[in-house]
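With one protein chain withheld, the remaining protein chains of the complex are depicted in position.
And now, subunit A:
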Amino acid sequence: ASFFLNNTFRLAFFLQVLFFGFGWLFFMRKLFKDYEVRQYVVQVVFSVTFAFSCTMFELIIFEILGVLNSSSRYFHWKLNLCVILLVLVFMVPFYIGYFIVSNIRLLHRQRLLFACVVWLTFMYFFWKLGDPFPILSPKHGILSIEQLISRVGVIGVTLMALLSGFGAVNCPYTYMSYFLRNVTDADILALERRLLQTIDMIISKKKRMAMAHRTMFQRGEVHNKPTSFWGMIKSVTTSAPGSENLSLIQQEVDALEELSRQLFLETADLHATKERIEYSKTFQGKYFNFLGYFFSIYCVWKIFMATINIVFDRVGKTDPVTRGIEITVNYLGIQFDVKFWSQHISFILVGIIIVTSIRGLLITLTKFFYAISSSKSSNVIVLLLAQIMGMYFVSSVLLIRMSMPLEYRTIITEVLGELQFNFYHRWFDVIFLVSALSSILFLYLAHKQAPEKHMAL
């Protein structure tokens, strides 16, 4: 028994170090490539979260492939789950609170104290989250794993559903060239000329203002407070028309600056569209276009299935792999070794799901990070992203259970305890539907609005 234990530990440790290294590199190369890492804690926390989340997926794969023996797998599951819950519920929120508080100058002195306060508030809301949902049977204790997992699961599943709803709609929209508006070079040039003209107008107005300021300064009126009685009278009578003019010009300048910003954004938009049109003419572009059609069918089918599930309150019992095999065996009459193939096919399927969801999440997080971070808030945002990532991965383990044949499901059920898995699937369907429909609406409005703006030039 001890020989087995040694082996499993070494293997698990090695893989975990590998994942940790990957998370570290990702952090350095992609997320923080424009910033300096001043607090290494942040990088460590992020990589640790990433490493333990990936380990869960690795354990699923081990389950399917039958690597290691079942009791050591169970042990690793439990261990990993405890650690990741610890990280997600205790460590990361505490550090988020700590870094937020460090940014606020007032509270800088007693950072630790206020960080604890923030963490306690977070725990309160986190606990309250469990109340409206029918997720637990009452026989569980207060501080059990099931309590924590169920709440983490709710948050994570909501996130997953939101992201996949939006992704399912956005993917065909971006891939297909059907939606691309027609943009010619002349359009772009005209818009650029207009932008430069606006800027020239701003410049000429600012020149007038600068000259006026200078003459007023040289006459000693603007910056010196009038000290004598006559000085005050003079400033009232002579500078009043001057400053009135100036404030008028300033208003015009503000309006023009707003216009120039809008023109710049539209020009950038046109450039982006033009590039996409050119890309769509290449071989890669055509391939993605075709994929886009395929994905749009898939997206419609998913929305349809989600609606059916909700309306008819249906919960799937079998997973796609077993069902697929049943269909081929029963209807097509092809005989093959069910056990052998089911293992390999589910391995491939689950592997693909895992890899694409990790990759998709990392890409989305990176884009998000670039969009909203600044040098002050980069630490907080990265930690928030680590939190989201952890919760996302934990709940994808929850949901992936559905895609696996019965014999592999048991370990997840054992480890995670008696959660109401059906509830999570239903919740996922609901949020997915809401998210997909609202993204369709949103994209439709955005698409409609853009050509009208373009036409109005």
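The rule we apply is simple: a residue touches a chain if its C-beta (ideal position, glycine included) is under 8 Å from a C-beta of that chain, and two chains touch if they have at least 3 such contacts; residues count from 1.
Keep in mind that, in the parts below, contacts and distances are computed from a predicted model.
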| item | value |
| --- | --- |
| Name of the absent chain as recorded in UniProt (options "CSN8/PSMD8/EIF3K domain-containing protein", "Chloride conductance regulatory protein ICln", "Peripheral myelin protein 22" or "Rab-like protein 3") | "Rab-like protein 3" |
| Among A:164, A:260 or A:309, the residue in touch with the chain that has been omitted | A:260 |
| Given A:10, A:78, A:128 or A:214, the one touching the chain that is not displayed | A:214 |
| Interface with the unshown chain - residue positions in subunit A | 33-36, 192, 195-196, 199, 202-203, 206-207, 209-211, 214, 257, 260-261, 263-265, 267-269, 271-272, 274-275, 370-371, 373-375 |
